[in-house]
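The complex appears here without one of its protein chains, the remainder shown in place.
Per-chain numbering from 1; labels A and B assigned in written order.
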Amino acid sequence: MIAAAPLSLADALRAIADDPFATVIAGGTDLMVQINAGRRPVTSLVSLRNVAELKGWSTESGNLRIGAGCSYSELERPDFAAIMPALAQAARTVGSPQIRNAGTIGGNLATASPAGDTLPVLVALDAQLEIASSSATRSIAISDFLVGPKQTDLRQGELIVAISVPVLRGAQEFLKVGTRNAMVISVASVAVLADLDAQGVRIGLGTVGPTVLRGARAEAWTRSNIDWDSNRVVGNLDEFVALVRSDSHPIDDHRSTKRYRSHAIGICARRALQRVFP
Amino acid sequence: MTAGGLKTRSPRLGESAPRPDGIPKVLGEFAFGNDLWADGMLWGKTLRAPHPSARIVSVDIGPALAIDGVAAVLTAADVAGKKTYGLETPDQPVFASEVVRYMGEPIAVVAADHPETARRAVAAIEVVYELTTPLVDADLAAEGTPIHPDGNVFRHLVIRHGDPTVQGEVIVEGTYEVGMQDQAFMGPESGLAIPDDDGGVELFISTQFLHVDRDQTAACLGLAPEKVRATVAGTGGAFGGREDICLQVHVCMLALHTGRPVKMLYSREESFLGHVHRHPAKLWYRHHAKRDGTLVNVEAKLVFDGGAYASTSSAVLANASCFAGGPYLIPNAFIDGWAVRTNNPPCGAMRGFGAVQTCFAHEAQMDKLAAALGMDAVELRLRNVLKTGDAILTGQVLTGAVPVEEVIRACVESPLPPKATGAMLERPGGAGRTADAHHVRRGVGFAVGFKNLMFSEGFDDYSTARVRLQDGVATVHCACAEVGQGFVTLVQQIAREVLNVDDVIVAPADTSVGSAGSTSASRQTWMSGGAVEGACRMVSEQMERNPGASYYEATFEHHHAPTEQLDENGQGNAHVSFAFVAHRAVVDVDVELGLVKVIEVATAQDVGRVLNPLQALGQIEGGIAQGVGLAVMEEMLVIDGVVRNANFTDYLIPTTLDMPNVLVASLIEQPEPGAPFGAKGIGEPPTISSTAAVAAAIRDATGAPVIRVPVRPEHLVFAADLVS
Partner (left out) sequence: MTDSYSPHPAYRLMVNGEPHDVSDAWIGESLLHVLRERLELPGAKSACEQGECGSCSVLVDGVLVCACLVAAVTVADADIRTVESCGSSQSLSVVQQAFVDAGAVQCGFCTPGLIMAVQDLIDRGIQLPHASPFDELATREALSGNLCRCTGYGRVLDAVARAVEASR
């Protein structure tokens, strides 16, 4: 087997079990860049393009289940945006329209870049990942899955099948800072999602740490600094901004500086919170 | 072309004639260098040094040659002719053999049966480097240990004009910096070489300077120039980045060595590493003025980082220095210009050619001076504009059209754009949804610039055209490289106009006709346009003398008026002609995040005469896009000599969501004496002052000093101490 295009998940899992050196390709938007540049040797390919079980999304009893093969374009569409606006907003910032047509949310997870655009939303939502191999299936929390920059807990022979997140009641915002108005890698990004039923706010922070981070201190602040009867922020937003910054651990690189990222993540989180609780 | 059964008249000069290559280009049928193919063709690939400064201890090509499918691996030892090349000084090795002077310098080339084989072969070549400390600070280069036998100073040019000791009543001083911009043309370098039976080689090459490619290639191959037959292959943009050779010698060496056709095409990364860039520059200025705003003296020190090899650094510095004051009457000046060698990537030609860097600085200074005087910045400029009969800093008296006042007035009098419509996408941050309406502050900035047309300082950059008229069809043969600018359209318009014919064939640009010089310096409309006009007029005269001939043919060499070298004080009539331009930029800035959205750029430009309105508009909009890019995003990031962003992921150029609408307030048509049809070149001026105008608008919106372009968000946020 040197190139397989299985139609079912079972066939896909069998293919990668049979060939431990197979390269799994979904949208190809990260992998092919490596292959084209000669940085990734390939001896066999298993394409997930036609695997039926990875396609589409559905809602059931307060949960949204997104097939790992869903493209960013699918997540941008109004029907999806109505359910999970922050994820739709994040998807819309990924690369170009062509990239969004090809790239998948499962690929965003598997690549596990700290700048992965959908990841702050998924981290904020405590997404659960369904992972399968030819012999077993397991479920793992995203925070356990993303173990480092471009490092995941995905093991030999496993595929990400789907991502499950709770459908929340309340407004959501995703903001991303980049140095171009489109088609740009994140310098800092933030997802702020209200959870009115739980009287809390969920915050994910992108590109300000080795992995996408949860804004835990800032979230704790919102529990006592939002009036959950009127849905208004009553606390001092400067405290919130400081806590967001303390939740983040940015670095200097060629795209930006630690100092700017820290600055920007705080500003963006404040703006997001103000939009969510106007 | 027919309409209603009647043959329509083809567009003449002054009309928006369609491009003859437009249809093949929209069909995807136009053959770029990258698209060429030959039977039995091999693929060439370059091994490049990963270090900016190193001694090469050893190169072992054995493991590469052992790979199946590899036909040749060549190094410096295989260069049969001259070991070095260069547009002004032959100081650049065809292959580095002992010393590596910049990251990406070629060490070896491979020819193989598949690009992937070639890539593996390149990876298999074993090079042992002994790393040395790179010289990366241009300020230290002149005094530093030479990193090349020719030394570290490409040129030190001093302009002493009038009495540079004169002091003004009001003095403003500033230091500015311009980052390294890249031409980032869309079609990466490519070429196909086919060995000939006579020991020569045929070269199809994406280029902007065909004959000098041919001459430099032949010299390095050890062949007579006529043994290298070169043809311009479809060229996907140039903007200065194809004025130097890159793969020309390599691909011909591989073809001659293997006896087979060889194609080389650069990846985007190689393209960034393989051609010269716009010089990064540090610019110190002190402007002196009277209280009424009259300029009395300008002092400046310009340090241009030329990188590892000379390329056109010397001419770039001359432009930077000659136009360092801007299009103003400046009676006294002292300009201390330096172009130096470092272990940074080599720099050379890019649209605007030295005038872009100094324009950013002199226009910032003019705004600063206006503020110090409490005077309107446009009024200050109008008070000091150059006029016909005035002398520039080199003492050269302007004899042609000098509509500086006209471009300024037209530009500032054009209506300002309306407030933003409210769509998030239109705000700074764009798709990232970072800004709400109340986070955005609008700013308006203004800048004026000028530069020379054609080559200067005594260079006779002539052009040649051959025209044949037979059976009512004119065939024009000129080696002018069509790189996208639309010369092929202009050729047809000129031939139709002069010969009064409709059918004009543009023959392939090759070396079987004389040189047309470089497609650069805004010179081809004037130089090659003039050559085509001259040849057409000769044909017309033949027709008058001999009406019944079966065909007419003439070749014309067009030379511009001679120019002089600059003397020891930087004085002299060094330039042929000049073009002037003004830009007004409107920006929206998210001050807290330091993100900028350019809303509109208005412009007025001195064009002499518009020969093709649609193409003129295309040059203006495209040139402004590159100016906007330099202002807000474009920079080769080079840290300790290492290029960090040789790709389109991190070298950002404007997208449709970044590029503003361009408002052409006016094209000033004052026919230029001596110019064919009175037309000035129009390619470069759009890039000269658009960057400065955007920078000024950002200053207006934020109060930040903006002393460096491209403006990065962190510079805006922290420099202005606007942290909330």
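Assume a residue touches a chain if its C-beta (ideal position, glycine included) is under 8 Å from a C-beta of that chain, and two chains touch if they have at least 3 such contacts.
Bear in mind the structure is a predicted one, so any value in this text is a computation, not a measurement.
Trainee: Which candidate, B:240, B:306, B:400 or B:484, sits in contact with the chain we can't see?
Mentor: B:484
Trainee: Which listed residue, A:54, A:68 or A:182, touches the chain dropped from view?
Mentor: The one listed residue touching the chain not shown is A:182.
Trainee: Using the document's definition of touch, tell me which of B:11, B:168 or B:187 contacts the absent chain.
Mentor: Within the whole complex, the residue contacting the unshown chain is B:187.
Trainee: Hey, which of B:95, B:204 or B:239 is the one touching the hidden chain?
Mentor: Per the contact definition at the top, the residue touching the missing chain is B:239.
Trainee: Please give every residue of chain B in contact with the chain that is not shown.
Mentor: These residues touch the chain not displayed: 16, 18-19, 21-32, 34-35, 37, 67-69, 113-117, 120, 183-188, 234-239, 265, 267-268, 423, 425-426, 431, 483-486, 614-615, 617-618, 621-626, 647-649, 653-657, 659, 661-662.
Trainee: Which residue numbers on chain A touch the omitted chain?
Mentor: On the chain A side, contact with the omitted chain comes from 2-3, 5, 25, 27-29, 32-33, 35-37, 40-45, 47, 49, 73, 78, 95-99, 101-102, 181-183.
Following the convention adopted for this analysis, only the chains that are shown with their structure count from here on.
Trainee: Between chain A and chain B, what is the gap in Å from one C-alpha centre to the other?
Mentor: Their C-alpha centroids are separated by 41 Å.
Trainee: Considering the complex alone, what residue numbers of chain A touch chain B?
Mentor: 37-38, 89, 92-93, 173-187, 189, 254-257, 259-260, 263-264, 267-268, 271, 275
Trainee: Quick one: in the complex, what on chain B touches chain A?
Mentor: The contact residues of chain B facing chain A are 116, 119-120, 123, 267, 269, 425, 428-434, 436, 439, 592-595, 597, 632-633, 637, 639, 644-645, 649-650, 652, 654-658, 712-714, 717-718, 723-724.
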